[in-house]
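Note that one protein chain is taken out, while the other chains of the complex remain in position.
We call the chains A and B, going by the order they appear; numbering starts again at 1 in every chain.
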Amino acid sequence: MQDSYAIELLNITKNFPGVLANDDVTLQVKKGQIHALVGENGAGKTTLMNILYGLIHPDSGQIRVDGRDVSIRSPRDAIGSGLGMVHQHFMLVPSYTTTQNIFLGNEINRLMIVDQKQAEREVQEISEKYNLLVNPKAVVRDLPVGVQQRVEILKVLQRGANTIVLDEPTAVLTPQECDELFVIVRSLVADGKTVIIITHKLSEVKAISDCVTVLRRGKVIGTVLTKDVSKEELASMMVGSNLPSTGERKKLDPGEFILKTKDLVVRDKFNTDVVRGVSLSVHQGEIVTIAGVEGNGQMEFVEAVTGLRKVFAGRAFVCDQDITNLSPDKVRQCGLAHVPGDRIATGTNVKASIADNLIAGRHRQLPFSTRGWINSKEKQKFSQDLVDRYKIKTPSLDVRAKTLSGGNLQKVVAAREMSFDTPLLVVVQPTRGLDIASTGFIHEILLEMRNCNKAILLVSTELDEVFELSDRILVMYEGEIVGEFTPENVTREELGLYMAGVKRQSRAESES
Amino acid sequence: MLEFLLKITTYRAALRIMTPILLAALGGAFSHYAGILNIALEGQMLLSAFIAVAASYYFGSALWGVVAGVACGIVVGLLFGLFVITFKADEFIVGTAINILAVGGTTFLMRAWFNVKASFSDPGIVPLPEISLPFISNSSFLGQLINGQSSLVYLSWLLVIALYVLFYHTPFGFHLRATGEHPEAFESAGGNVALIRYIASISCGAMCGLAGTHLALGYLTQFVLNMTAGRGFISLSATIFGNGNPLIVALASFLFALAESFSIRFQSIGIPPYFVLMIPYIFTIIVLVIISARRHTNELME
Partner (left out) sequence: MSVKKRLQDVFEQTGSLRRAIVSILLAMVIGALIVYLQGDNPLVAYTALFRSAFGSRASVFQTLANSTPLIVTGIAAAITFRTGVVNLGVEGQLYMGGLAAALVGVYLEGVPSFLHVFLALLAGCVVSFIWAAPFQWLRVQFGANELVTTTLSNYVAILLTTYLVAYPFMKPGAPLAMTKNVLPSAYLPRLVSQGRLNLGFIIGAVLCVFVWYVINRSSLGFEFRMIGANKRFSHYVGIRVKRMQVLAMGLSGAAAGLAGAIEVLGTQHRFIQNISPGYGWVGVLVALMASNNPIAVLPVGILFGALKTGGLGMEAATNVPSELSDVLQAIIILFFAANVVFPSLRKESVLKKKHAEIAHPEEV
């Protein structure tokens, strides 16, 4: 391989109001290599790639493609320069077919009439050429996530991309699908392409990349050959300080069951079962984790149990009371609190003040409300107390929640929900997108609550978190519980197999 | 008492009444597919109606009326696009403002240019010509139904077919629908979302221009204060009913027009006019509720 660079981002600086996202960043990617770009959330990786793809314009700096200076002011320029990007959240029109998505903006047509047949033929050809098998006529909305990703990659290849950027490609894949992706990436490189992978998963960096650049707080910390560096070294480059230790787990005998579901069935809007007869229980003093790749019914299960979604069949009980199909306020009254997976759209009201977010849910109760009027002194007192206890960084209680960082926003949700002091806490993806310090903080709180005899149902896709926090691990695959383990008696690889549906336990095994 | 249900004239009238509703609803389809909520169909129609009448009067020609009406629609569509797309104002506020501007503006101009307050009618206004289809005889069933209608009536039917092809079989159609359904995907593929939305706004304006022109020059040959009388919102309902699909939008427009045609016939059998005039609006509300109910998934419990 020649030593020339496929892509160079030179001295890129980008300021957003209040944040210096990229600070004189230089990234040079050699042709034919797999180059990883790592950093925590907020380090500036996605900003940099957005600049490369023309979605954002840098304040200063230069981009070179194949040694030539280029000006990239829009995705169209980027595509014209041979760049292709596969975004973390797929850029596919749900109601269009595979073919229509691949050719979007670039439709084959004769005299202004689109030639579907020809387009489908070409998709078939290119899909066979790169061994990325897809059905040209399938509607994208019906495709599983792994296949959608293949469509995204084909889209990029169809435009003749020489350099392909993959943004957090494995976030939605099972361990096996990850391996398949890596095979695809290697074959693309063998075909002469250059690949840039944005990720925060260090084991992937070690598995697939030739070379890695670490970003932290908008600055390049270093660029190294992957073979010359260890995961621990990469982690400390990413974080820059000692990793905080996590809390201690007391040995507890689980008490009574607080949450129990029996053969719960939930349907989606197309009337297909997404939760297929799930029976589980969570006892006092234990953390039960539902592990599984996103999209296997965990969200729907949690929503059904917290009153946010209809239950089609089966029952759910909290503290011995039947909560099936009750509205959220009633379910909460039975003793449930819920930290949802989406802190921005569901967990908080970013347009409201921090204090409002903290008292929401109790705004009709004493002492916050007397005869219908809100008591602002009590509100301030309560909110300030929570802000102090959870170390939420904010200039004041009255600023909009919008101004908080991801970690602090999550603390607001956690603070509010945990302050209800309910016997049961349902927590979904609590540390997604958080930096390492905040993650440690949340883990500590969860363990503390467990030690105080609360029942916690956790849903997580981060295996590190799953192994660290759980008393019991349940794997959900396609709406069913296919395995139950304790962290001691299962390995990651085996868990991965269950998560991918390759293995499953029989009823007898899981009840042992 | 209900003999009118069997008379061809009832349905013939429905076809005539349907045209402005259909044209505006087709314009609404452009906005709908581009992901913009345009509630100013009413105002655009009204403004175009007035300009069409004025132009027909001043230039003594219905063709000029059409040109002016469409041009007015395009200008308003451009304005709408400017405020919503480039200035990023809320589309609902801009739509409401345009509707109010239309009522006030047309009244203002009517008084300023023609010195009348409530309506402007004059023999100098040239109406749109009626067309006799050469291959259908006037006395046949089909002939009685569709022959001899005003020109834009036929144009609207052609447009239904043309837009069907445009939306589903041309590159522009794919770009348009992607812009509404997943603009990020279109942009990421190198498309220009703002440009598509501008084209959609202008097209919508042009269609509303045709609608207003027909209303003023193909229907009545005059301009009356607030003559659109809520038709723009009935068109909006038709667009929502059809989800932008020109064929279904046409069907919905026909149903609404039928309701109005019935209501006119009801008047002649002695029911007080006010009740009768309510019928199209009540009918539209009921239809909207029914079609929404079928799509609505009541997932949230309370």
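Criterion: contacts are C-beta pairs under 8 Å (C-beta built on N, C-alpha and C of every residue); 3 or more make two chains touch, one makes a residue touch a chain.
Bear in mind that the values here come from a model prediction, so they are computed numbers and not experimental data.
Trainee: Name every shown chain in contact with the chain that has been left out of the document.
Mentor: A, B
Trainee: Quick one: which of A:I7, A:I221, A:L308 or A:A500 touches the chain that's been left out?
Mentor: A:L308
Trainee: For the chain not shown, which residue from A:Q62, A:N162 or A:S369 touches it across the whole complex?
Mentor: In the complete complex, the chain left out is touched by residue A:S369.
Trainee: For the chain not shown, which residue from A:T98, A:S383 or A:S405 touches it across the whole complex?
Mentor: The missing chain is touched by A:S405.
Trainee: Which of these, B:L5, B:L63, B:I100 or B:L142, touches the one chain of the complex that we don't see?
Mentor: B:I100
Trainee: Take the complete complex as the reference. Which residues in subunit A touch the chain that isn't displayed?
Mentor: Residues 16-19, 21, 41-42, 45-47, 50, 55-56, 74-75, 87-89, 91, 306, 308, 327-329, 332, 338, 340, 344-352, 356, 360-361, 363-364, 369, 372-374, 376, 402, 405-406, 409, 433 of subunit A touch the chain absent from view.
Trainee: Please identify, in ascending order, the residues of subunit B that touch the omitted chain?
Mentor: 39, 83, 86-90, 92-94, 96-101, 103-105, 107-108, 111-112, 183-184, 187-188, 193-194, 229-230, 233-234, 236-237, 240, 272, 274-275, 277-278, 281-282, 284-285, 288-290, 292-293, 295-296, 298, 300, 302
Simple rule for what comes next: only the chains that are shown with their structure count from here on.
Trainee: Could you grab the centroid distance between subunit A and subunit B? Build each centroid from C-alpha atoms only and quote it in angstrom.
Mentor: 45
Trainee: Give the list of subunit B residues in touch with subunit A in this complex.
Mentor: 165, 169-175, 177-178, 181-182, 184-192, 297, 299-302
Trainee: If you look only at subunit A, which of its residues touch subunit B in the complex?
Mentor: The touching residues are 53, 55, 74-76, 79, 85, 87, 90-96, 100-101, 104-107, 109, 112-114, 155, 159, 269, 307-310, 325-327.
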